[in-house]
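The complex is shown incomplete by one protein chain, all other protein chains being positioned as in the whole.
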Amino acid sequence: MSPQIQLVWLILLLPLAAAAGITLATLRHGRLSAALSIGAVIAAFAASLLLFVGHVQGRVAVPWISLTDGTTAFLVDLGLRLDPLSALMLLVVTGVAGVIHLYSYGYMADDPGMGRYYAGLSFFTFAMTGIVLADNFLVLFIFWELVGAASYLLIGFWHQRPAAADAGKKAFLVNRIGDFGFLLGLLLLWATLGSLDYAVLESKLDANPHALGPLATAVGLLVFCGAVGKSAQFPLHVWLPDAMEGPTPVSALIHAATMVAAGVYLLCRVFFLLALPDSQALPVIAWTGAITALIAALMAIQQNDLKRILAYSTLSQLGYMVMAVGLSGAQTGPDAGFHHLITHAFFKALLFLGAGSVIHALHHEQDIWHMGALGRRLPLTFVTFLAGTLALCGLPPFSGFFSKDAILALAQHQSPPLFALGVGVAFLTAFYMARLVFVAFLGPARTQQAREAHESPLIMTVPLALLTVPTVLSGFWGLGQACAHALGPSGPAPTGIWATLAEPFTHAPLAAAGGLLAALGGMAVAGFLYHGQLTDPLPSRLGALARILANRFYIDEFYAWLIRVTQEPLARCADWIDRWIIAGLMVRGTHGTFEIAGRLLRLAQTGNLQTYALWFAAGALLLLAGLLAR
Amino acid sequence: MDTLSFIVLCPAAGAAAIALTPRRFQFLFRLIALGTTLFSLLGALALFAGFEPGTARIQFEEYMPWVDSVGIGFHLGADGLNLGLIVMAALVGFAAAAASREITDRQKEYYLLLLVMICGVLGTFASLDLFFFYFFHELALVPTFLMMGIWGRGERRAYATFKITIYLSLGALLVLLGLIGLYVVSDAKTFDVVELGRHLAAHPLSESAQATLFPLLLFGFGILVSLWPFHTWAPIAYDTAPTATAMLHAGVLKKFGLYGLLRVAVPMLPAAARDWIGVLAVLCLGNLLYCGLVAMRQRNLTLLLGNSSVAHMGFVFLGIASLTLVGITGAVVVMVAHGLLAALSFGLAGFLRERLGTVEFDNLGGLLQRMPFVGTALALALLAGCGLPGFANFPGEMLVLFGAWKAHPVVVSLAAWAGLVVGAVYALRAVRRLLHGPLPARWAGLTDLAGAWPKTPFALLLAALILLGCFPRLLTERIQATTLDIIHAVHGPSLAESPATPNNPQTQPLQSSSSVAPAMTPMLLQKPPPTDARAQQEDS
Partner (left out) sequence: MTAGLEHYLAVSVLLFCLGLAGVLTRRNLLVLYMSLELMLNAANLALVAFSRFRHGIDGQVMVFFIITVAAAEVAVGLALLVALYRRRRSAQVEDLATLKL
């Protein structure tokens, strides 16, 4: 283990130091805070790069809690682990975070709360690197919660706005529900296997795959619960679209590239737990992901807010990733899902930043039907946005093509219905993204603002360009190979550009062809429907169906009803118990009992001499009788 | 003078000084209060620094015999169980004295009572003699009632004062009966906790005696700690009490019952403890779930915090009910953490009430815009309360949940729900209604807590919470050995299962205790004959 491993402490703690420094000292100085924050994350990225290139691996730890009484032990170290998986993920996280830190400098330049914003962003970076580097479940859980707190603070950044404050609250609470399941899984795991450390658990389960027995499925699904919350899978997906109330760079960083990917990362990290021979967790995971992908894609086709479309797209792609993990086998590991996580981080961050550029140029207008012809007015934004779109739709040679194909190939191999669903979602994805591009960037300008928009400053467009590079090229950088290497055995790598491009077609022709045709088909239909339109033609054609989709299947309303229906009776029951049993029976009951006793006893005090004499005589008689009876 | 006496008697000296100062020098009262509590705090920090971790031996011990014929002596000492509590009490005492700016009427009496209360609180945790344990508790309790009755706020203050007085007096009465019963039945002729513990380890009480005494102590201590269903006095009391009283009572004095359970009831009456622990586990759910749900319905910050405080006691009860090393250590950590948290929350709420005149959600909103420091501190306090990592409550709650899982899985699952979800619901609701959202016009002219001095107590409490949250080892490595002793007292030192191999090679065996005298250990390792027979043998 080389001494460079100590760099991981730097990567973890520099952003925290920046956040603490900003909070305690430079909150009022926006630019200084920005400098601190950006410096920290760039340094972290540089260190991650060094570690990745140097293939450094190892583990560092400080003891956190050590309790043992000889039979049971609760030994938790603050441990950080660097292996191919975490090194790669660290690179992606710090890289994307760095780009977004830079971008935010331009986007938030006029906001008086810039210091607070950068403190939150640094705190988030700290917590996210913690999740990536954690080497045991408890440390992961700690950073998991902290990431949720950071998300809460950043979604509700403009806390004066009720919508933003409510969205932050919703995100935190829904995440907490997932965390509850997660914690139960951890409790079961510790109680059965006695440790929360990944390495220890993995070796125990290697030695005895049936160690968990019938609990294997339960533990797997409970751990998956945490991912359901954090990665916004159905049915805990409702917080992600609302989270768009936060500033756009926050949406890019947290709700597209990193935090929501943490759930998928977790599943990849502890895949050994999910792939146990006794465990039935993987099929459930696969179907959950598939359902999420489908309903999110359906909901996306009728959204009119630029960021919401991207949010639902994120949901859908996360569903893809989760589905891929669920379909993976124990031998190959979940590398398809992880590959897609990374490519998605790049192109989705790019898309969100591009959206931010558009929103900034139009003075915070987000409705796509108030845009149009932006391709001509914002050329750089348009080109990068288009690159991101094509990657998302899965067109070669963009990175998304390779990762999506890997997933579709996996689905085709393992489960035909899921393959069909995957192809269907690919079609829908292409459809709604093309719809977005046609309406917002092409076609006629629909409002005065759209006519007058101009390109964003360099500080915002350079990050866009920076992200376009991996979006376009990462397929040729051996990213797939790196993922496979990180998660399991990897096969021989194709060499040369044409070989790389052709590899998906030779490896799994049906999947590749299916994905490609679906994407092209979706774009064609969208072009046909939306080219040059002034309003959305779909609602009139689809009628009620369009309304259902636009209202997101009324899931939010259903949850609100469910909460009302369970909470009201519970609250009324508690109130009843409080009023009648505790306050009534116990408190007033005790009071009443004493009072009645007092009143009864008082009746004996008549003041009448003869009554007293009677009692006296009766008592004397009783005493006499008692004495004589003996 | 030794450290512990210094810590305990400093506030008493301060009270005497205030009593002797003429009313003309009003500014002196606050200064004396702040000064003496600061000295106590420094003493407590010195105590913490000088404490040797990893051993269950009592440190900083002081003993002065008082009434030998009955066995009462002034015995002070610090071990893992009360170290954290003493330091926390000293810190909260200082913060409470600092947070008493709002009192402008009859300051002399107020600060006098406050210092007497702080002395009582410190004394009760430091005492190792049952008589003084109870005496100091009453010394702290009576000023509570007086302060609530005289300086209380709100129209229901008479009702609240009577309610808390009667409830807590009832609880204290049950405790007194239990303690005296323990003294009489054990026939040990001493009130000293250490001696009594040794005596009872060697001659345990009969099952029936334990079965009579333990419920007395359990429910007596329980009422003092707002165990469900004897909890309704707490929220309204904290709503009515002046800020400092609420901080001290919710933060510190409530821990007396829990401390008493761990110090007296559980180790000395082990058989009954094992029997009654199931009841405690179920009742603690009442605290956690029921009071959490009630907290969800509150529209008033102090009532919400009061219910939340009662709910957190559920975690400590659960930890005690686990009767495992991990669980009880967690319980002690939660005690310390919650003390700091309650002091912080009630201090901030009191400040808001004084500055704004109201803490009703319907009247407030958007406070974070005008009061960044107080708003952020309150938000952090509320988040800490729902178990966010980084604050001391998190490691404590985790230890409790993990420790109690094997014994009571269903209860732990519901407790996890109550802590994670229900707790988050009302905490975030409070933040949303008070701090976020638009600011009503009438509060446009608000100003924050200005200056460094007024912010100090809150900053100190926050810093302590964060420090213990990031480095829980500071507490756990000092608590462990004592907890191990308690476990041995309850279960016997040889545990039935074969030891599983510890997973981490860096485990060191702990120094086990000294309160079980070595000669007794062989006797305890054999299965003892029925205690009645043995007691008779002993007598004959």
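Each chain carries a letter (A and B) given by its place in the written order, and its residues are counted from 1.
Throughout what follows, a contact is a pair of C-beta atoms (placed from the backbone, for glycine too) under 8 Å apart; a residue touches a chain by one contact, two chains touch by 3 or more.
All values derive from a computational prediction rather than experimental measurement.
Within the full complex, the residue among A:H454, A:R602 or A:R630 touching the omitted chain is A:R602. Take subunit A: the residues that touch the chain left off the picture are 602, 605-610, 613-614, 617.
To be clear about the criterion, only the chains that are shown with their structure count from here on.
The touching residues of subunit B, when paired with subunit A in their complex, are 163, 229-230, 232, 290, 293-294, 296-297, 324-326, 329, 366, 368-369, 383, 387-390, 394-395, 398-399, 401-403, 405-406, 409, 412-413, 416-417, 420-421, 424-425, 428-429, 431-432, 435-439, 472-473, 476-477, 480, 484, 487, 495, 497, 499-500, 502-504, 506-507, 509-510.
Put simply, subunit A touches subunit B in their complex at residues 63-75, 77, 138, 141-143, 145-146, 149, 152, 156, 159-162, 165-166, 168-169, 172-173, 176-177, 179-180, 183-184, 187, 190-191, 194-195, 197, 200, 567, 570-571, 574-575, 577-578, 581-583, 586-587.
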